[in-house]
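Of the protein chains in this complex, one is absent; all others appear in place.
Chain nomenclature is as follows: A and B, assigned in order of appearance, with residue numbering initiated at 1 for each chain independently.
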Amino acid sequence: MAGPLLRVQDLRVGFRTEQGKVRAVDGVSFDLEEGQTIGIVGESGSGKSVTAKALMNLLPSYAQIQGAAHFDGRDVFAMAANREKHFWGVEMTMVFQDPMTSLNPVKKVGEQIAESLRVHLKKGRREALVEAGDLLEQVGIPEPGKRLSQYPHELSGGMRQRVVIAMALACSPRLLIADEPTTALDVTVQKHILDLLDDLRRARGMAMILITHDLGVVRGRADEVMVMYAGHTMEEAPTDTLFAEMRHPYTEALLETIPRIDTPSHTRLVPIPGRPPEVIDVLEGCPFAPRCRYSVTECLTDRPGLTSHGAGHLCACHAPAGTQVGKEARAGNEAAGTTAAGLDMEQFARRVPIADLNRPGGEG
Amino acid sequence: MAGSGTAHLRTADDVVLRVENLVMEFPAGRHQVVHAVSDVSFDIRRGETLGIVGESGCGKSTTARAIVQLPAPTSGRVLLDPGTDREAELTALEGEGLRQVRPRLQMIFQDPISSLNPRRRVRDIVAEGLAIWEGESGDEQVRAKVDEVLEAVGIDPTVAANRRPHEFSGGQCQRISIARAAVLKPEILICDEPVSALDVSVQAQILNLLEEMKSRYGLTLVFISHDLSVVRNVSDRVTVMYLGKVCEVGNADAIYSSPAHPYTRVLLASAPEPASTVDESESAIGDEIPSPIHPPSGCRFRTRCPRATDRCATEEPVLQELAEDHFVACHFPS
Partner (left out) sequence: MPEPTEPTVVERPTDAVDGLDTGDFVQRRLGVGFWLAVGWVFLIVGAALLAPLLPIGDPEEIGAGPRQDGPSWAHWFGTDSNGRDIFSRTIWGARVSLMVGFVSIVLGFLVGGLVGVVSGYFRGATDRVLSFVVFVMLSFPSLVLFLLIISIVGQGLWVVSLTLSVLVVPSVARLGRAITIAFAEREFVAAARLLGATNRRVMVREILPNVLIPMAALLLLGLGLTIVAEGGLAYLNLSVAEGFSWGKMINLGASPRTLRSAPWVAFFPIGAMFLTVLSLNWAGDRLRQYFDVRELGIGSR
């Protein structure tokens, strides 16, 4: 079967609540080739996790799913409807943010890894345990033989996440979804886990969806990045292209707003005013328009569609950053002192060190 | 690391907070003791921001709680305005005496939702400090002060004052927390991971707000975070902690541009986008953080340290001056 390993087309996920229908994912499409990594970047409420859960068949029954997802040509949602048992956890697996959500606290680590081998691949108890030991070694756990008979609470956070990764890898999946796999971990451990995922993916020729709120995490680790906001795809591009030629004002703002480790103290941060929208009703216009430096009147009324900005680079914006239209739109807003959505432009003043007024006098 | 010592304490007369030899231990059952904070000292000058950075379990939040005596430390001294006529030794006070000095030291917390009483209205929450010391939230003067501080944190009092916390987003709740703390015009504001629970796009708003509040109300900040970039952005001076000990103290830019302690270097190399001053490969250390019940002898970082020798196991390094306002507790600093 030619074509991508995973093809998601116009995925929509809605939840009916008392306040109205929540459109958690609103028309998301992407392709993922065998052995490739796509990074999905977004804040809470962007729909990134719901997208993953929809693909993993983990959404509750009252979620309304529309659109199509094909894994190696097979219809994912049809498999869900047919209660296909040996797909999730075998060909497509997932690693969550908090390792303890995936681990049973009263079961030994070895048993838990062996379980999926026994259930899905019908391996014997002894054989499965031996393989579990191999897997622990592969995920970089020292003394795997000893660890097999330990309980999750006896392991550190980083070790637990390694165990969870071992569980996810047990049946040699072709696609691994990692949903904020390091957010709950310590700084010095995060990098190790991300590097481990990367190494394993390479070694096994596995595809990966890496979900994160941190653009820095996907940089250098994903082949392609999709930036989501309020259930929409804002920008999608090969990773290097994205960082070199950022087109969407949201992507640009996200990168600018984060403090950098190399900039001097008291550098004023460029804020993104306001907060993410509540995605209840159909939005007219662009969901980011109320917080955007580039917004023009059109942004408030017409929802921009994804347009091409070069090879594999898609962006949904009427006045993309770095283009002539965008530059003019921003210059216009700066001249007017306010954006089409009524944002005060002054707060976006460039990064300048805050005056030394806060600093104490010379060192004593 | 593991540094004890007080070489880095300053004698300047504008020191507003001095923490000396702070120790915090908790019983852990079976006659065991968690050594959460072990002999930590630092000071802060008026108008300064001290960043405390470290991973979970390094004792940074415990230190913050110990400063405000919630709960009081096992031993050590916490002094407000030392050497002045307003000097107060928090660790020597209790009951009413402690309550009287409390307003001088306020705190904001990580969880914006849990920080606000869900059953009270925003006006009453922010007015609480004034209600305790000046008059109830209905008073005209109190009302005016509450409105003023709400506006200062970017919350419109006419819209928000009569609402309850669950109607606000995390970022807005954090603004309300800042307003509650600022209304008493404290000398020191301790911020314990104030932006860690917030969305990326909201963090900068709160960080900028803290800077504004600092100059507007003349605050001195203690800023605690696991995020090195955030700490650098707000801090004048930085303290790096590991397993209840201080590794490195000094001017923020000095620590980030010439990190001397191996642990500081690991932290800088582990960031998603590592600092340019260290090599990314320096992040390669073991994952196992030793138990604070049985911390390693000598330098507590030695079990993961690439430079550790026998000396590190037997002799605890003491903070020593490396350059002007740059102290490190390591036998083999960079």
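Convention: contacts are C-beta pairs under 8 Å (C-beta built on N, C-alpha and C of every residue); 3 or more make two chains touch, one makes a residue touch a chain.
Computed from a predicted model, the values in this text were never measured in an experiment.
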Given B:42, B:168, B:242 or B:256, the one touching the chain that is not displayed: B:168
Sole contact to the chain not displayed, among A:127, A:240, A:278 or A:302: A:278
Identified contact with the non-displayed chain, of B:32, B:84 or B:117: B:117
Chain not shown: contacting residue from B:18, B:35, B:102 or B:145: B:102
Absent chain, residues of subunit B that touch it: 65, 68, 70, 99-100, 102-103, 105-107, 109-111, 113-120, 125, 128-129, 132-133, 163-164, 166-169, 177, 180-181, 184, 197
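Going forward, only the chains that are shown with their structure count from here on.
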CA centroid of subunit A to CA centroid of subunit B, Å: 30
Touching residues on subunit A, where the partner in the complex is subunit B: 43-44, 156, 158-159, 186-192, 213-214, 216-217, 219, 253-254, 257-273, 275-276, 291, 354, 357-360, 363-364
Residue numbers on subunit B that touch subunit A, as the complex places them: 10-12, 14, 45-49, 55-56, 169, 171-172, 199-205, 207-208, 211, 214-215, 226-230, 232-236, 252-253, 256, 266-277, 283-285, 287-289, 324-325
